[in-house]
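Heads up, one of the protein chains got dropped from this complex, but the rest are sitting where they should.
Residue numbering begins at 1 within each chain, and the chains themselves are lettered A and B in the order written.
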Amino acid sequence: MTPQLAESIGKLGVGNGFAGLFSQHTTAVLLVNEFQPALLDDIGDFLKRVVRDDLEYKHNSPKWSDCERGNATSHIRSLLFNNSVLLPVADGKLVLGRFQSVILAELDGPRERTLKLQLMGV
Amino acid sequence: MTPQLAESIGKLGVGNGFAGLFSQHTTAVLLVNEFQPALLDDIGDFLKRVVRDDLEYKHNSPKWSDCERGNATSHIRSLLFNNSVLLPVADGKLVLGRFQSVILAELDGPRERTLKLQLMGV
Partner (left out) sequence: MTPQLAESIGKLGVGNGFAGLFSQHTTAVLLVNEFQPALLDDIGDFLKRVVRDDLEYKHNSPKWSDCERGNATSHIRSLLFNNSVLLPVADGKLVLGRFQSVILAELDGPRERTLKLQLMGV
């Protein structure tokens, strides 16, 4: 999401402050890390190892839940991330380290997702 | 915590800005996810699988620690969450997705817990 975020900050004209990006979903999350396909594959493999698909989950059972999506593992994997990313804005620009990117991680769909951006500053 | 948070924001009269809710504890954490009892049970089971109670922890040993509570697993489980939640406020209202709730997760007690709310905006 880095280019979209940088563009929005430029348009909105905040010089110094905070930019917050917020996922409006419980199974689509935001993180700051290196955006490299090989690493993203490794992260996906890790998520499958640490939150196993082959266990029983109450959230997936009609006995305990009216959720028809059977997506307990998506919710639990989302715990390891965050629903939001907060970043500083300085001199009108997003402040990020050389290898840092703002990444939206889809843990369930894919489907259309909504993010909210809140900027505050002077 | 969503209703309490929404009520406080209404009373404090911030139109647009950020609301931060902060746990003052190292073993009681905040998260944004779906508040469904079956899912919360699944999350509890996951936390017991990934941070096992049947291992030895230095924090629980009088040799290495003066902690008398033996709560290393509570601390380690708290790593998977966050001590705070930041949310946008727009038009005087908390901005949350349809299935998102602000949840306080007690990982140790239960005991009385203190949260701080900081609002900033115009």
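The rule is short, and it goes like this: a contact is a pair of C-beta atoms (placed from the backbone, for glycine too) under 8 Å apart; a residue touches a chain by one contact, two chains touch by 3 or more.
If you're wondering where the values come from, they're calculated on a predicted model, not measured in any experiment.
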item: Of A:E7, A:D42 or A:E106, the residue in touch with the unshown chain; value: A:D42
item: Sole contact to the chain not displayed, among A:A6, A:V50, A:L104 or A:L117; value: A:V50
item: Hidden partner chain, touching residue among B:N16, B:S84 or B:S101; value: B:S84
item: Chain A, residues in touch with the chain not shown (by the definition above); value: 16-18, 31-34, 36-39, 41-43, 46, 50, 80-82, 86-88, 90, 95-100, 120-121
item: Contacts of chain B with the absent chain, listed as residue ranges; value: 18, 20, 22-26, 50-51, 57-59, 61, 64-65, 67, 72, 75-76, 78-80, 82-84, 86, 114, 116, 118, 120
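By our rule, only the chains that are shown with their structure count from here on.
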item: Separation of mean Cα positions, chain B and chain A [Å, integer]; value: 18
